[in-house]
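The other protein chains are all here in position, but one chain of the complex has been omitted.
Chains: A and B, in written order; residue numbering restarts at 1 for each.
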Amino acid sequence: MAEISQMIDSEVFLAFTSYATIVILKMLLMGPITAYFRFSRKVFANPEDVSLKSKKLEDQKKMLRIDPDVERVRRCHLNDMESILPFVLIGLLYALTGPDLRTALLHFRIFVGSRFFHTIAYLTPLPQPSRALAWVVGMGATISMAYRILSTGLYL
Amino acid sequence: MAEISQMIDSEVFLAFTSYATIVILKMLLMGPITAYFRFSRKVFANPEDVSLKSKKLEDQKKMLRIDPDVERVRRCHLNDMESILPFVLIGLLYALTGPDLRTALLHFRIFVGSRFFHTIAYLTPLPQPSRALAWVVGMGATISMAYRILSTGLYL
Partner (left out) sequence: MAEISQMIDSEVFLAFTSYATIVILKMLLMGPITAYFRFSRKVFANPEDVSLKSKKLEDQKKMLRIDPDVERVRRCHLNDMESILPFVLIGLLYALTGPDLRTALLHFRIFVGSRFFHTIAYLTPLPQPSRALAWVVGMGATISMAYRILSTGLYL
């Protein structure tokens, strides 16, 4: 069997590295967006967070509630984790199977594009099925890479 | 110190790749299962999702609620992320420490088997402690691999 190091086509790996880093940064951005909505809506999850905004007990109680906009950002963040983390892990293993550069780029571009669109569709929100479609397209790219991994070599 | 590429035993790495891909695919399946329960139970999280199912405002309000079955699938999905993503990351580093093939296969098979059983135990649901046991076994496999990583070489 070939050495892993020989199986790596450096351009494919560099492309993977670039797209993976960009889409992880997009996911990390959901943290500050949540914080922005929490501060602008004055909605917090922990009593100690509230004390930064007001010293009055009555005001503090009001701020410990569920807000639909904050929950929307949190669901978007969770969906990112459900989709992007598997993509990065599957993509890493896929890049090691020595795929054709153009095919690999197609997978990476479709996935990353679909996830940026998904975030816009979720936070705007755009009418459905735009968000559902973005999710399906991203999922399809990940499953296609997983299929390539399993068909290249299966050792169970 | 040995080159990373020399530390890789290709069969171990191929086995890791196969099991990691399969268990990630299992985790990805939780997304469609959630969608299936949302549609069959008519329970949605976002106002724009509801508009696909009914145009009546009254019907739409009814669909924006919490359903125990949907929440069960979502908890199962979250538990998968809490367990499977650490397994894949720890497993990747573990495969690079050059473990014995039979030992590595044992870890991968126990973990992946325990997670398939965990999902069945969660969604059926089977009486406890079957789900708790599945969780503990999977955790044990991951911690055992982590121990091997840290005992092979620790650089702090």
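Methods note: a contact is a pair of C-beta atoms (placed from the backbone, for glycine too) under 8 Å apart; a residue touches a chain by one contact, two chains touch by 3 or more.
What you are looking at is a predicted structure, and each value in this text was computed from that prediction instead of being measured.
A.B. asks: Looking at the whole complex, which of B:33, B:64, B:93 or B:120 touches the chain that is not displayed?
C.D. replies: With B:33, B:64, B:93 or B:120 as choices, the missing chain is touched by B:93.
A.B. asks: Need a quick check: the contact residues on chain A for the chain that isn't drawn.
C.D. replies: For chain A, the residues touching the absent chain are 5, 8, 10-11, 13-15, 17-22, 24-25, 27-28, 30-31, 45-49, 51-52, 77, 81, 85, 88-89, 92.
A.B. asks: What is the set of chain B residues that contact the non-displayed chain in the whole complex?
C.D. replies: Touch set of chain B with respect to the missing chain: 1-5, 72, 75, 81-83, 85-86, 89-90, 92-93, 96, 125-129, 131, 135, 139, 142-143, 146, 149-150, 153-156.
One rule holds in what follows: only the chains that are shown with their structure count from here on.
A.B. asks: Taking each chain's centre as its mean C-alpha position, how far apart are chain A and chain B in Å?
C.D. replies: Distance between chain centres, rounded to whole Å: 16 Å.
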